[in-house]
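In this view, the complex is presented without one of its protein chains, the others remaining in place.
Chain lettering (A, B and C) follows the sequence in which the chains are written, and residue indices restart at 1 in each chain.
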């Protein structure tokens, strides 16, 4: 029950984050295809951030599914994750207007890096609350993908100071890593069926 | 439970999409009935899109009700549907300002067509996850209405290049098709009552 | 379960309606108490609309609590109610800027009248779905307060054409009627306790 409300609140916040970004899409300044085309960079950024926040929702869903026990520290670690995610619409907007400038791309990278660190902290706090022998701890295992993402984000932010496209390539790489379904966790802790 | 959270997240996103469109309604530039009347096209578009998104929520509700089993692919197919739905407020706004221009009406048609395709994909992914013999597969049947809608949207988009009103007429036709309750599904899989 | 999702979606939409109105509150054009005071009419309207939408949430909560059975018609009657409620932020904004002009006050009255009619339709559709002998039908009884509100709204809209304050007084009267808890329904169908 406590867990249910944590999930419901997180669902609400993530649903709002993922949806309000469309409010940033300004109406084209005209009624031609060219006017619409001028929005391509912002639209690309919107789709990109939608996928990112979607990845976090999916991972949050898989993670919480294996959780048995939560406490006050979990509530705060979860709010910490939501805080960093809530900055994504802001950095999305800034980078969408400045795709070829260093600092906006760096800021976007940081707004992807921080939730990845916060997710790692949430995992640790949950393992602490559920015990090292819990189904959760076993299901997470080494969390290779999590550590890899954090490292690639750091590399992407560093590379942006050299070339913007190099940083963006790193960010895209992380998205690709996660878009491949995490079969390992799903196999260990399959989503429940109503019959079960 | 996994299904429950998928529904809760979809409810959240759809609730936001359907509601934030009213933020686009600008205050009339005056305090007369004429000032209010000048908002008629935007208001008409708002009501229209509200009905469309409402149709998707209803269909999503009916569809998920018959679902027994979800997996990672279902999560992504569902997010894919939500992504296209999230563009409706944007195209609504653009078409509301340009009711008699080709590209805005085409863009609106595309923002209705894509969720209809995404809904079809979600149905297939769900049938794959639940089995060809499942209650879901039987309840969906041939999904005639789904295929018809997709075709009429394509026709509407094509006709818009000839006359805008012809495209709009096609869009309205699809809404009418769905506003008639889908008695077939409801008969096969009636909404549960607490007694049951 | 079906009922649960209807409630969750309605909660989401009503939560957004009641909250986004604060986005309309513009920052005072300065840092003095006078600058803040200039926002008094808008703030008053915000509080007023918050109470109205709150009343609808409360009544929706009480109504759905007694419901055993829903169907496709209920889904649409509910969406119809949510549609009219979703216009409240728009009319609130317009009236907040034009408290002493006829049409904005009329528009606000209409945006209160329509949900009251829609709520009455939802009640009838629910009684139809649950049967004339159901606990719901008995709990609702004559729905005197509902009919009275609708009539007072009509009177308020009419009186606005004579004097704005007369219309506003009628609107306030309805709020007062509902702020007094509906002891009759609560007595017949008390909110459940976890022990029960």
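The rule we apply is simple: a residue touches a chain if its C-beta (ideal position, glycine included) is under 8 Å from a C-beta of that chain, and two chains touch if they have at least 3 such contacts.
A quick note: this is a predicted structure, and the numbers were derived from the prediction, not measured.
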Residues from chain C at the interface with the omitted partner, ascending
7-8, 11-12, 14-16, 18-20, 22-23, 25, 27-28, 31-33, 35-36, 47, 50, 54, 57-58, 61, 65, 179, 181-183, 186, 190-195
If the missing chain were put back, which residues of chain A would it touch?
1-3, 5-6, 8-9, 12-13, 15-17, 20, 23, 68-73, 75-76, 79, 82-83, 86-87, 89-90, 93-94, 97-98, 101-104, 107
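The definition used in the following text is that only the chains that are shown with their structure count from here on.
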One copy, chain A, sits on the other, chain B, after a C-alpha rotation whose size in degrees, in steps of 5, is 90
Could you please state the distance in Å, as a whole number, between where the Cα atoms of chain A are centred and where those of chain C are centred?
37
What are the residue numbers in chain B that touch two or more other chains?
8, 12, 15-16, 20, 23
